[in-house]
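A single protein chain has been omitted; all remaining protein chains appear in their positions.
We call the chains A and B, going by the order they appear; numbering starts again at 1 in every chain.
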Amino acid sequence: MDNNDRLDTSEIRNSKIRGVIKNVFLYVFLGLWALIVLFPFYFMIITSLKGFGAYNSERIPKLFVDNPTFENYVSAFTQVPLAGYFINTLIFTVVTTALMMFVIVLAAYAFARLNFKGKNVVFALFLSLMMIPNELVIITNFVTITNLGLRNTFTGLILPSVTSVFYIYLLKENFEQIPEELYKAAKVDGTSDLKYLLRVMIPISRPTIVTIIILKVIECWNSYVWPRLITDDQNYFLVSNGIQEIRENGFGRENIPAMMAAVVVISVPLIVLFLIFRNKIMEGVSRGGTKG
Amino acid sequence: MENDKTPKKSGKAFLSQFKGYIYLIPALAFLGVFMIYPLVDVLIYSFEEGYNFTSQTRLGVGLYNYSYVLHDTYFTQALKNTFIIVIITVPLSTGIALLISLGLNSIKPLKNAFQTIYFLPYVTNTLAVGLVFMILFKKTAYTDGMINLLINAFGGESVDFIDGPYWAKMMVMCIYTIWVVMPFKILILTSALASVNPVYYKAARVDGTSPFRIFYKITLPMISPMIFYLVITGFIGAFKAYSDEVALFGTDLNAAGMNTLVGYVYDMLYGNSGGYPSYASAAALILFAIVFTITIINLMLSEKTSITQ
Partner (left out) sequence: MKVVLENLTKKFPNRNKKIKDYVIAVNDFTFEIPDGKLIGLLGPSGCGKSTTLNLISGLEKPTSGKIYFGDVDVTELPPENRGVGLVFQSYALYPHLTVEQNIMFPLGNLKGSEKLTKQEMKEKALEAAKLVQIDGLMERKPSELSGGQQQRVAIARALVKMPKVLLLDEPLSNLDARLRLQTREEISRIQRETGITTIFVTHDQEEAMSISDMIVVMKDGVVHQIGKPQSVYDDPVNMFVAKFLGTPPINIFRGEVKNGRIYIGDEDVLNIAEPKKVKEGEVYVGVRPEGFILNDKGRFTCNLERVEVMGRDTSVVSKHDACENVTIRSIVSAENNIDTDAKTVKFDLKPNKVYLFNKETQDRIMF
């Protein structure tokens, strides 16, 4: 450094050191939170690989595995009907999401592009329904489904979960951004409304539709309350209820490694989905998610 | 309302006025059966006294259900628990999320990795991970559990967080709730922070503004709408706490003394003490009233302090 000035070079050096200290502190802080987030995942994985005996002999649980074993995964699928829970959840998720997409695409299209009498009134009604919490309507739905004799059926599980006013709203907003000229052009060419919806609007809105599908899949995969109310037959349990069942009556309350294996199996699909669609999911959640 | 002068077309034109409804039929059907009807029904239930689910009979109409619920010790316990969860977790999670987001926004290397990690709890099944938390905190005959070992390492006494004293259970509850709600808040706040035009920071730097003043005078006002959004959704979410509790303490929350308002509603409806849709309805409406009031207060506050762009 040249010294042709009277400026305090030590001050400059100090500010550099302060910058380094700030960065170290920052990374330690962020790393700590990362550790808090990751530790439960790490713990469930290593515990799931420990033998029952090995786990119980560790008064101080070890953070690594001496003799990894997959027996817990075997028992997760043999001693409790984990595979059944899985298939149930898959059926529930796929059917619910598909039905919902059908319903909301049609509704969003009607609100976004078609002109009909009373549209504004109906839409205002829809919007006001967004404020209604699920807890309020679930009571009657429970009674309705019970009276229809649909407890412990997929129909009973799926039907009340099909509509989402919020997603109709989200999709409608997206549809409306598609220029009106395209619709007019299609009309001039003699395209029918339905064909226009399928050929033009849906492809253009694909990003939003994918976002909604992903959010709905996450919601379905993790849903607990409604399935718990409506099913008491293990054959219709979803994974959330399954894990609760395993915890209370499965393996025997003390077989924690086996429980952890089940937990890992249940967690993996969504985590894989997340790692694949990371950006889509995060973008979608910041636009439309409200968990928390 | 047929003002059309060509009668041939008018029939078709009249129909086309309502064509939109064809597309709305599925949505209207589902919403009608599973949302609008229940909404009316829940009100009726809540005023029907002595309704018996199996015989479908009732004794009369009145406010008895509300009175019963409000005098039920399980309900007051649930109310207290819910309020404690709300008051502790909403400010704490929002504050920590803000700190983390500020940190995230001022680093470059590893930023993506951290963001990915922080988001993981959002995509995990709360019931499943709650089980892991339970095991980490639980004190059993075999082991004191990971957390107690950590406490011991710092010279503390072991506590049974799952079956032990009330404050210990509440602490785990709040920690787990914060762990679960954090991803959403971090995500929203990081994108809010990133959307502040960097030119403001440059301008402030040229003027020699201290980092604290930049945060307090520029960053905070600019992201305040998002913070209010998070506080509002946080309140609503925390008031509806339920499955996290089940994950930690099992389905019989009343026995554990850890029930929440939503849990109370479900237990009244179905569960060990279930079969009383009237009580459940009354409790659900009380919950709705509380959430609604608090949301309105929040909105009014945010209006007052909001910035005009």
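Simple rule for what comes next: contacts are C-beta pairs under 8 Å (C-beta built on N, C-alpha and C of every residue); 3 or more make two chains touch, one makes a residue touch a chain.
Treat the numbers as computed from the prediction; the structure is a model and nothing was measured.
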| item | value |
| --- | --- |
| Of B:L70, B:M222, B:A256 or B:I294, the residue in touch with the unshown chain | B:M222 |
| Hidden partner interface residues of chain B, rising order | 197, 199-200, 202-210, 213, 217-218, 221-222, 307-309 |
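Throughout what follows, only the chains that are shown with their structure count from here on.
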| item | value |
| --- | --- |
| Centre distance in Å when chain A and chain B are each reduced to the mean of their C-alpha atoms | 15 |
| Residues on chain B engaged by chain A in the complex (per definition of touch) | 17-21, 23-24, 26-28, 30-31, 33-39, 41-42, 45, 53, 93, 96, 99-100, 103-104, 106-107, 110, 114-129, 131-133, 135-136, 140, 142-143, 145-146, 149, 179-185, 187-188, 191, 233-234, 236-237, 240, 242-243, 246-247, 250-251, 262, 265-266, 269-270, 277, 280-281, 284-285, 287-288, 291-292 |
| Footprint of chain B on chain A - complex, ascending | 23, 26-27, 29-30, 33-34, 36-38, 40-41, 43-44, 47, 56, 58-61, 102-104, 106-107, 109-110, 114-117, 119, 122, 126, 129, 131-133, 135-144, 159-160, 162-163, 165, 168, 193, 218, 221-222, 224-225, 228-229, 239-240, 243-244, 247-248, 254, 256, 259-260, 262-263, 266-267, 270-271, 273-275, 278, 281-282, 285-286, 289-292 |
